[in-house]
Every structure is written in C-alpha cells, then in structure tokens.
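All protein chains but one are shown in place.
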Amino acid sequence: MLRYTLRRLLGAVPTLLLVIVLAFLLVHAAPGGPFDDQRVLPAEIEANIAAAYHLDEPLYQQFLRYLGGVVRGDFGPSYSYRDHTVSELIGRSFPVSLRLGVLAMLLASTIGILAGIVAALRQNSPLDKVVMGLAMTGISIPVFVIAPVLVLFFAVKLQWLPASWTGSQGSSRLLLPVVSLALPQIAYVARLTRASLIDVLSSDFIRTARAQGLGTAAIIRYHALKPAMLPVLSYMGPAVAAILTGSVVVEQIFGIPGVGQLFVRGSLNRDYTLVLGVVIFYASLIVALNLIVDLLYGAIDPRIRRR
Amino acid sequence: MKLTRLLLVIVVSLAAISLLVVFCGGPQQPSDGRSVLNRALSTEPESLDPQKGRSVQAADVLRDIGEGLVAYSASGELIAAAAASWDISTDGLLYTFHMRPEAHWSNGDPVTAQDFVFGMQRLVDPATAAFYAAELGNVVNATAIVAGDMPTTELGVEAVDDRTLLVSLLRPTPYLLSLLTHPSTFPVHRGSFEQHGDAFARAGNLLSNGAYVLVEWSPGSIIELDRNPHYWNNQNTSIHVVRHHVVTQEMAELNRYRAGELHTTSTVPPDNFAQIKAEYADQLHIAPTLGVYYYGFNLTRPPFKDNPVLRQALSMAIDREVLVEKITGRGEEAAYSWVPPGINNYEPPQLSYADLSQDERNALAQSLYKEAGYGEDKPLQFELRYNTSDTQRRIALAVQSMWREVLGAEAKLVNVEFQVLLDQMREREATEVFRSSWFGDYNDANTFLAIMQSDSAANMPAYANDNYDTLMASASEQLDLDRRRLYLEEAERDLLADHAVIPLYFYVSKHLVSPEVRGWEDNILNYHYSQYLSLDATE
Partner (left out) sequence: MSTFTKAVAHMRSSKTVMISGGTLLAIAIVALIGPWISPNDYMTTDFDRLFQSPTFSSMNLFGTDDLGRDLFVRTMLGVQVTLVVAVVASVVSLVIGVLYGATAGYIGGRVDTVMMRFVDTLYATPFIFFVILLLVVFEQNFLLIFVAIGAINWLDMARIVRGQTLSLREREFVDAARLIGVSTPRIILRHIAPNLIGVVIVYVTLTIPQAILIESFLSFLGLGIQEPQTSLGNLVSGGALQIEGASWMLLIPAALLAIILLSFNFLGDGMRDVFDARQSR
C-alpha cells in the first residue's frame, strides 16, 4: 500500500510539470499584459513596471524563475493585488471554497444516496418516477439561474437569509450558496446509486441472502450498499471538478472570497502568477483526491488492490 | 458496518449544520451601538498603497484612509485639507503650501511637509513602479526621474520646514490643485515605511492621515475601516465603521441593497430600470459625471484612414437620442462633443450636425455615404469590436441596426474580452471600429483633450493633426484662463470636424442611497467621502 502510494505520488510530478508548462504558455499567449488599461501608461512608466515584475526578461527565463519559486513553495507576487502574494491569496481563499465545496458535496451525496436507495427499492413505481424526475430537474437548470432565483425569493422577498457572504457573519450565509452548488450534483448521485443498487440487488449473492430469509433493510445495509457505492465513489472525482466550475459562478453571485473568484479576476486581468498559482494548486488537489479515492476504493473492494 | 456508520455521521452532521444555519441567521448588527456604513465597490482595488493604486475604486477607498494637501467637499468643491492654505506665484510656477498644524497620523505623529515630499518622491521613483508616476509631469524634473535619469531628491517638491512645502512647476498648471487631491500624491510616513518596506500599506501596518484607518482587507469580499481618533477633523466625522464590500455583479449588488445589506450602491443595473425608478424614486441618485462613451475609428488603415466623409456618415447615422432613451436609459446625455458639458472654465463646441433633426442627419449621412463610394451595390463592410458586457452588447446591436437601416452598411459584431480589446486597440491591426470610453482625472478640459495629441499613449484612434497639437501646446503655456480656454475649444473644434471618434453619450453616476444615509451630495466627480456621511437610524 505504501509503495503504491509513493509510486502514485512520484507519477504525479510529470503530470504537474506538464500542467505548469501548458498553463504558463497559455497565459502568456493571451493578448494584453497584466498592466494594460484604458489609461495607457507612458513608455518609461511601463518599462519601470515591467522591470519591477521581471516581465522584461525573455520568456524562458521568466519560466525558470517562476519554476524555481514554485519548487521553493513561492508562487510569486500577484499582479492584480499588488499588496499581496499569490500564496497568501490562495491561502486565504481556499478555506472558504473548501468549506463551501465540502458542504455541497455532503448535501449532494446524502440526499442523492437516500433518493437513489428509495428509487431503487421501488423501481418503476410512481415514487421512483417522482423522485428521479425531481432529481433530474436539478441537473437541467444552470447554476446561474438557480442562484439568483434563490436570492430573489429567500433574501429579497422573504428576507429570511442573507443575499451575500458579507450580509451576515453567521453560517446562514452558507445556505444559499451551498444549495445552489449541490442541486445539480444530487441528480447525478441519485442516478448512480439507483442504477448500481438495482444492479447489485439482482445479483446472485443477494438472491442467496434473500433465500436465507434476510429482510430488505438488512440486505441493503449488510450486503448491497457497499458494492453499490463503488460507482458513486468513483464519481466523486468528476463531482469535485463540477463543484469547482460551479463555484466560479456561485462565488461571483454571492460575493464569496473563494478561489473561483480569484481565478476569474486573475484571468481577466492577465495576472499571470495568480492564474498559474490557482491552476497548479487545483491540479495538485485533483491528483491528491484521485489518489485518495483510489485508496478508498481499494479499502472497500480488495480486488482492486492487485496492481 | 463502517459504511452505514459513515452515512449516519453524514446525516447527523448535516442536520447539525442546518440547525446551526437556522439559528445564526439575520443580517449582522453592530453590537456596541457604533454606526456602520456598508458601501459597495464595483471592482476590487489592486492596491491600498497610495502610490500603487490605480483604479477609481482604489482611489475611492484611499480617500477614506488618507488625505492630500487639498480635497473635495461633499458637493465637489476644492477645499483645504492637510494644507491649511497656499500661495501661488504670479507666473503660476511656484506653489507654497502651509501645512495644517493640527494634522496627525493615526499613531499620533504630526503630518509634516517632509511626509508629502517623501510620498511624492516615492511616486516618481522608478523602483516604486507607480501607475500614476506621470501625474506630476509638470513638476520640475519629474519626467527625468521617472525615466531613471535623475535621483528622486531632485524632484521640484521641497520642505522648507515642517510646515511649509514648495512645489515648482515647468509650466503653469491651472489644474495642479485637483491633481493634488489624487491619492498618488498622498503623504507617506517615513518611519513606518522604513520599518515595513513595501508592506507598509498592509492592514495593521498602514498609518493613516485621513478620517479612517484600514482594519482588514479580505480579498474578493470586503475592506473594513475604523475611525482614526487622531484625524484633525475627527469631531466632525460621524460614522464609526466603514465597510467597502466588493460586488462585481450589478444584479447581485441591487439584490443586496434591497435585502438591506448595503447603504449605498456603486451603480444601478440597466435591466428593469423603470421599476427601480418607480420603486426607489427617493433613493435613486443620477448625476452627470466626467466620462464619455465613444466609438473610435482605426485611422491607420482603410477604409477609415483619410476618409472623413465616410466617418461623418457613420457618425450621423446613429440616433443618439434613441440610444440614451431606450438602450442605456438611465439619464445619460447624448454626446455631440468630445468634452462633457459642465467642466470648469470650458464650453464644449458641438458637432456640425448637432442642430439637425435625425431625419435630416440620415438624409445627409446617406449622401455622404454615396460620396465616399458606397451604396446598395457596394455596401460598406467592417468590424465593430467591443468588450464583453451586457451594456456594450446592447449598444453595439442598436448601432449596428441603425447603420444597416440608414446606410445599408454591414457592421460585423466582434466581442472580445476587455484586455484583448485594449491590446488590439494599441496594436491597430485587427481593429476597424472599436468601443471605448474616457473618464476625466480632474475637472479640466485638458484631461480629455490631451489624450488626442498625436504623441499621447492613450490616443487609441491614432488621431494625428499638427494644428491640434500646436493648439494644445499653446494652451499649456497660457497662464490666462480665458485665452487658454480659447485654444482648447479651437482644438476640440478640429477634433470634431475630423470625425476621428464618434462620441455617443456622456456617462452619469448612478447610486441607490438608503434613506438612513445623510450628507450625500451628487457631484460631477462622483466622489463621496465617507467622512461627510452620517446615518440616521430613525428612518
């Protein structure tokens, strides 16, 4: 297990390097520089700024300088937040995004798994159709529609909940963003749970268990649920990606100081270091999460651990 | 089974969270009776270092946490601030400022003339890499220092003693006082700078000589300020805590205002404006401001190069009244000049066709279009580039359809992201007609007219007219305001006759201001210092 983990970690190094190169070339290929503005700067001021941020060096030299920094854990100064470093910005905003993401995942998986189990047990009944229909509606409405509608009703009309992150210091400010993020995921989790549970329930070993006189609840609890969770677990990787995407929208609408907002500001302002920092950070995160999912998979299903 | 237990844990924690959520609700109230003002910023400042800030929003916050030699009153009049008074030499080249003796930093130290010298030297120091380094261009030696050819100590700003500051100029600069209200010329506490280096402007380090001090900056969310007890005018300041909320989406901003989370907004969205106007008539503040929205021609390439007739045809075919009434619809004023009306010491000349009705303009535009060699059999085809935004999109579509209907000209719309558009305007390769705007830095026609000089970096259309440049140069040497004004107006007449740009409309400032807020006055600069505001909770 340890060797496997180590090997995977080592394998991640070229992956990350490739990501850095790609992202570096892309941001530098984008037209416009980080300090362009309608108020075009006189040439000598532009030169002073370029020199201050080493933007006057050849590209390969900038890359090596950047890479050297990354290896030492220094992601450089931000260009669009001139008083802050990139590490500091990500360090401040990631906990916020994390809290949001984890809560959204929890909400989505709890409701999704429960809905999936209910639907699978009453397969093809009206209940199944209603539950799955509701879940599917969740996927079919984009986040950027759900979020403003929720705000309009719960914050503006009813005034039950804050309309934004800074509207309250309490946890109530989390509710609307988390729900907006989780809604589309509920459907995916429910569908996966339902499908794989139906699959498992029709397999031979469950039939044997049934023949031995075990009740439905016991069968689900002791035999069916674990194997049925495997596909759901492997969905967690894509779900994290989806929540990252969603959070770009949700953070903008609710004014949440998270990583998604940083990225949008960074890429719009050609803040090279900020964009690269976020990309590298998330790439490492996804690599780590995939590893964890694989390890969990192995823990639940020993057959996977063959490699 | 582990898995069911895990599931159980999830359900329980979820229930706990939702309980927590339910009981922690409600907008936050100040616990100790201190008044809190919640304002909105449409873009986050890039820096709160006075010399490194650049955006309008950075300046808005910096005016709360710092003070220049001069400032503006609530209604937008120049008033004495850190300097109690000043004298100007008869040739207009030497300004002597007398510092206010009771002015103090937030740590209790007196604000001295040396602090201002230090701040301004830092502004022109190439190592600072300040965006506004050219702000002091008319001050002796400033340009050479910015270029790195001279030490910063040579700057024509000196402290005779703690209380007396001299500013020496190369040429008379009637707008110098307005320049000195800009945060880039604010003082820097030398001791604090020497202790913290470039981190001196961080929350916790930054010393303020203004009404408020920076308490916390949480990027992407909020900038929180608290009262500066050592501020010289502290007894006339009312609000205790100021929170500048970063709200990039107009719709979200409106919703927050309606939910009672903001006292003032930075703008009002165009969508559904009629309803907002009806519902919040007493809270809506619309006022003219110093900004022009224009379409520029790329004058370096065909078909618009050396083709003023065609440019005039396109300019005339646009029904500006429809644009401002139906499309932007928030009180904007149709533009028939380059410099906005209401600017100090200036009466903008009008485009030649300003007095005609739109039908007459259309007829004339059609004949000019034919004169330029285009017609039904040979329609003009070109690209109109604008930056991605809902307002830009709507205006572009409306203008496109006017050109199509009046002239039969086909403009292809290309929307690109703002930074891309800036790049393309400067490269002058891809652009044909482009959307842009200009906002005045100070209340003087020079801030609009100077950018159209042939050597100006911000001259996006690449307008080059020797006569214009000569007139501008003559104006800058003029000490007499009336004669200076004649030169400037003559220059604008040239610019308008050449149809280098199509001014579409003049911007207005748009705010929703809660009835609780007192002391808010609309002004052309759209500056609203927090120190002039107060809250009346009885509303």
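Note that the chains take the letters A and B in the order they are written out, and that residue 1 is the start of every chain.
In the analysis below, a contact is a pair of C-beta atoms (placed from the backbone, for glycine too) under 8 Å apart; a residue touches a chain by one contact, two chains touch by 3 or more.
Remember, predicted model here, so these are calculated numbers, not experimental data.
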{"item": "Listed residues B:Met251, B:Ala287, B:Val309 or B:Ala464, member touching the removed chain", "value": "B:Met251"}
{"item": "Which of B:His240, B:Arg394, B:Arg428 or B:Arg518 contacts the chain that the document leaves out", "value": "B:Arg394"}
{"item": "In subunit B, positions touching the absent partner", "value": "251, 269, 271-272, 274-275, 322, 326-327, 388-390, 393-394, 396-398, 400-401, 413-417, 419-420"}
{"item": "Residue ranges of subunit A at the interface with the undisplayed chain", "value": "11-12, 14-16, 18-19, 22-23, 26-27, 29-31, 136-137, 139-145, 148-149, 152, 191, 237, 241, 244-245, 248-249, 263-264, 267, 275, 278-279, 282-283, 286-287, 290"}
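By our rule, only the chains that are shown with their structure count from here on.
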{"item": "Centre distance in Å when subunit A and subunit B are each reduced to the mean of their C-alpha atoms", "value": "36"}
{"item": "Contact set on subunit B toward subunit A in their complex", "value": "1, 3-4, 7, 10-11, 13-14, 17-18, 20-22, 24-28, 38, 44, 46-49, 52, 54, 126-131, 133-134, 143, 146-148, 199, 201-202, 217-222, 243, 245-249, 251-252, 255-256, 258-261, 417-420, 422-424, 426, 436-438, 457-458"}
{"item": "Interface residues, subunit A side, partner subunit B - complex", "value": "30-33, 35-45, 48-49, 51-53, 80-84, 89, 92-93, 103, 106-107, 109-110, 113, 148, 151-152, 155-156, 159-172, 174-175, 221-222, 225-226, 229, 251-258, 261-262, 265, 268-270, 300"}
